[in-house]
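Only one protein chain is missing from this complex, and each of the others stays in its spot.
Chains: A and B, in written order; residue numbering restarts at 1 for each.
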Amino acid sequence: MEQTVNNPAQASSAYNFAYLDEQTKRMIRRALLKAVAIPGYQVPFAGREMPMPYGWGTGGVQVTAAVIGPDDTLKVIDQGADDTTNAVSIRQFFAKTANVATTEKTAEASIIQTRHRIPEKELREDQILVYQVPIPEPLRFLEPRETETRKMHALEEYGLMHVKLYEDISRHGHIATTYAYPVMVDDRYVMDPSPTPKFDNPKMDMMAALQLFGAGREKRIYALPPYTKVKSLDFEDHPFEVQSWKDECGMCGATDSYLDEVILDDKGNRMFVCSDTDYCSERQDAGHRGPQHHDQPLGTSHSNGKAAE
Amino acid sequence: MTRSNEPLLRVSDLTMMYGDRVGCRNVSFELRPGEVLGIVGESGSGKSTLLRSISAQQEPTKGIVEYHTRIDGIRDVYQMSEAQRRLLMRTDWAFVHQNARDGLRMNVSAGANIGERLMAVGDRHYGNIRNAAENWLGKVEIATERLDDLPSTFSGGMQQRLQIARNLVTSPRLVFMDEPTGGLDVSVQARLLDLLRGLVHDLNLAVIIVTHDLAVARLLSHRLMVMQRGEVIESGLTDQVLDDPQHAYTQLLVSSILQN
Partner (left out) sequence: MSEMLHAKNVAKGFTLHTQGSVTIPVFEGVEFRLNAGECIALTGESGSGKSTFMRMLYANYTCSSGSISVLHDGDWLDITTASPHAILDMRKRTMGYVSQFLRVIPRVPTLEIVAEPLIALGAPRETAMEKARDLLTRLRIPERLWQLSPLTFSGGEQQRVNIARGFIADYPIMLLDEPTASLDTQNRATVLALIEEAKARGAAIAGIFHDHETRDAVCTGSFDVTSFKVGAND
């Protein structure tokens, strides 16, 4: 049963504030400081066992636990939505162990933990975005040896990264990577932005908020301080492009957000909806309507369009 | 620019010891641009150890390896920073492994294999990289339709030729080869040797080739060093060493070749 208790004294006394002990939090904060000092560089940290398995956001949770304070307001999203199982679990976790205020509104959050999306709404300098990362090493799939990848980062040997993009173009005619699209940070380190769609990559460039990345299983932390240059890798004759859709959001009519495809029935009818639920509901509250919104008259055409790249 | 009579590589008193065991000892020689030096000897002679040391892969116990770089003049290879050494090995130097799989990325296409060195030094135009790779496939006599195929679909001889293309695409001046024809069928060997001979000649490559096969040495090298138990026991012009061997061991090696 969900509790939204605001009195720290009534929070569960079996746990330290935000679950982790203070020494662990200091260890993580030291790692975070190093990460912020070297944008895009993967800092190893002594990740703890968390009460959820690897693959469920333990890295992100540890980072959040280290930076969150009693006055913070936490938002947790998973694929852009606040109401999925994972997002709800993590939000409850912090409500129980830290007794912090939680919210679904991007503008009201001071810390946003996310899996696989960046909020559509532009973030501010007083906000922190915490990403959940499965595999932090962008070169891993081409070079399995950790000893080699560390050297490559140290010596700025990134030719291999372009080999991957070359392969894409030779096989598919274009760079087929659509998420976890590698970026060059501050003209120095190549970084995996976590499995966010490449649509979100431009948001990372010169973002006003602090961006922190936690990989629990691999035990790595990295960071992008505010206003850091982030450039997606590409070729001169195959420049980086974001996805685009022919359709608008069926609920709020937005044409500039990342759309999820929703199958409506067995006849192949489908509609497209903003993946960022807060963004969509904010627009609807402001009066925007998409063709499938229940306010709209019936007979408005269902979309049979497909997402365009 | 190296004038053609200045040494490209100078090895002085190179010694590699494994505890008390001698890998190779007191090896000294110079190599000029466009020269091919063969290092021959049987298994255990120390030739592979020597090759690893002079190609900057294993620091010797004693001795110096100096290379005449393009912009910085003569540099001690083991006094360079690791970054500089790795850059050298990717651009001005090349290493052809006996087993092609050791010198290729088996999980990316032939084109990507050849293009990797170009991308590593900053080439960012897909079309140009692809053209260069296609060009090189032609030079090593692999059908250009195979540009997007994985090396695992190539025959042994083709893989070896692909390895050579991958190495030569950045126009290196010095190529190290470790038994490049070992493990290949005889007819495939002949074709590969002829290709190597042509490329060495056309590109004015300096080559150090380690081989146990005297016929390969005779075909490709200008000079020869014969090794036995870690020491160079005879060296000189290839035709002189093979036609008028002075040392007992060299005579044994030469007489062991079956004559037609």
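Basically, contacts are C-beta pairs under 8 Å (C-beta built on N, C-alpha and C of every residue); 3 or more make two chains touch, one makes a residue touch a chain.
The model shown is predicted, which means the values in this text are computed figures rather than measured ones.
Asker: For the chain that was dropped from the view, give me its touching partners among the shown chains.
Answerer: B
Asker: One chain isn't shown here. Among B:G156, B:G182 or B:G236, which residue touches it?
Answerer: Touching the chain that is not displayed is residue B:G236.
Asker: Tell me, which residues in chain B touch the chain that this view leaves out?
Answerer: Counting over the whole complex, chain B touches the hidden chain at residues 5, 32, 35, 190-191, 194, 197, 219, 222-223, 236-237, 239-240, 243-244, 246-248, 251-252, 255.
The criterion applied here is as follows: only the chains that are shown with their structure count from here on.
Asker: Taking each chain's centre as the mean position of its Cα atoms, how many Å separate chain A from chain B?
Answerer: From the centre of chain A to the centre of chain B is 48 Å.
Asker: Taking the touch rule as given, give the residues of chain A at its contact with chain B in the complex, in rising order.
Answerer: 142, 151, 155, 157-160, 162-163, 166-167, 169-171, 235-238
Asker: Given the complex with chain A, which residues does chain B contribute to the contact?
Answerer: 82-83, 86, 105, 107-109, 111-112, 115-121, 124-127, 129-130, 147-148
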